[in-house]
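Missing here: one protein chain of the complex. Every other protein chain is in place.
The block that comes next holds chain A.
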């Protein structure tokens, strides 16, 4: 395996050996290690000292299911801390097949020009780009697919990334030419700051992955794949209803954040829920079950058609539907689907854009529930108007511009779709993860609400600190493997599945890891990230939820009762 390094300051490319310290890292573990080692934590995230790192996971390119997630890392312009965001799509497996363990992009071009990068078996070409500037992600993907063929991997930024907005994401082409996003933390702005509009990947004649013991790997992968299909969540519920099945259960449990986290239930929930979405998709000849990369056997994604049966959007997730739906009091799934499609095309993180719209509604710029108004505002972001530039920089920036204090963020990043008072375990994760409010960093909802991996009362603070800590560690390991987080439902409930992961590491890399070594990987990833954030200026005061969590939230009148001292214990290990 090798490292590809691109320096945009002098438009040069080098190929490097993988240093021993990075050999057993992949995905988030590798992006965070590289960012921590090579990026000055105090640097301006949009300046020349920041680096953008792409890394497939440890298992990318192998036969194990759901192993095609791509990690992207940098210092985040949204949070000011270290960032890893991962996505499905067609890129990670291409990197792996090329034998590329990471692509590191550094520097900023001197000339006022834009570029595109083509990655292939002999290295990287850096070319000037003019044609697709100002265009959306769909057009980039279609144009590149036409130019290089169906099998080309594409990573692209939309207008939001070109404007270097803090909510800009990086879009990755999926097998059908739709979009998956490395959504959070403004990584699209970092790519834009380096003046790269898109990156294409051609894995023809790549060196391929190395595998120490093929047979042993195959055996373990079979056990793992079987466990995914046998678990009722990854085998039945996710393929059928997708993630949006969560609307109803969170609503019933009183944890669906409604009207910018004022209530835990939304009157319009039934109109935007997963069951309704499934019926709508089927009645319009969409596809309810779709995988975001080759080899995904859970296939939680879907394609959602409009009323005329024409493709509208894909990868239409619970978080997006919650954010623009219950969060903003919009109860029309078709409007939310249009907003999702626009965010994908412009290259905006849907959670942070939804958080921004909640703040805009607080400010009185839009009435609550005004879905068409949100569409107009997203259009402003696309056009790059002055208002659009404010909105595109996220909830904190927008709140400051308009004097709003009720801002649903931690470390500048929007709190996702579970109220921290009614689902306390996830609140602990929001407050303490290195990433800024991020549900995927330690998904305590599984144990608090879904009864997977145990059952801990969401309304009681008992056990939540430990739960979040353990999940944050386990997640850092999973994120390094390149496995989709949704394998965790089976892994948490099935010992053979969790042991299979260790067996696969050992078979592929010739190691002799125990379960403890696997969790040590997660611990060391977190320690690296914590140290970076500390050096960037973060203190325990940044590990706090917004002030409004002191108010109680109906229907359970739940309050946030986890103390700061308790929060400060989460990442002590």
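Please note the rule applied: contacts are C-beta pairs under 8 Å (C-beta built on N, C-alpha and C of every residue); 3 or more make two chains touch, one makes a residue touch a chain; residues count from 1.
The working rule: contacts and distances are computed from a predicted model.
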Expected UniProt protein name for the omitted chain (select from "Protein-methionine-sulfoxide reductase catalytic subunit MsrP", "Molybdopterin converting factor, small subunit", "Cysteine ABC transporter" or "Urea transport system ATP-binding protein") would be "Molybdopterin converting factor, small subunit"
Residue in contact with the excluded chain [from A:445, A:483, A:502 or A:536]: A:445
Would you indicate which residue among A:252, A:287, A:466 or A:517 is in contact with the undisplayed chain? A:252
Any idea which of A:93, A:244, A:260 or A:413 touches the chain not displayed? A:244
Among A:233, A:342, A:366 or A:391, which one is in touch with the chain left out? A:233
Options A:485, A:535 or A:559, residue touching the unrepresented chain: A:485
Hidden partner sits against chain A at residues 232-234, 236-238, 240-246, 248-249, 252-254, 270, 274-275, 300, 317-319, 439-440, 443, 445-446, 449-452, 455, 457-459, 485-486, 489, 555-556
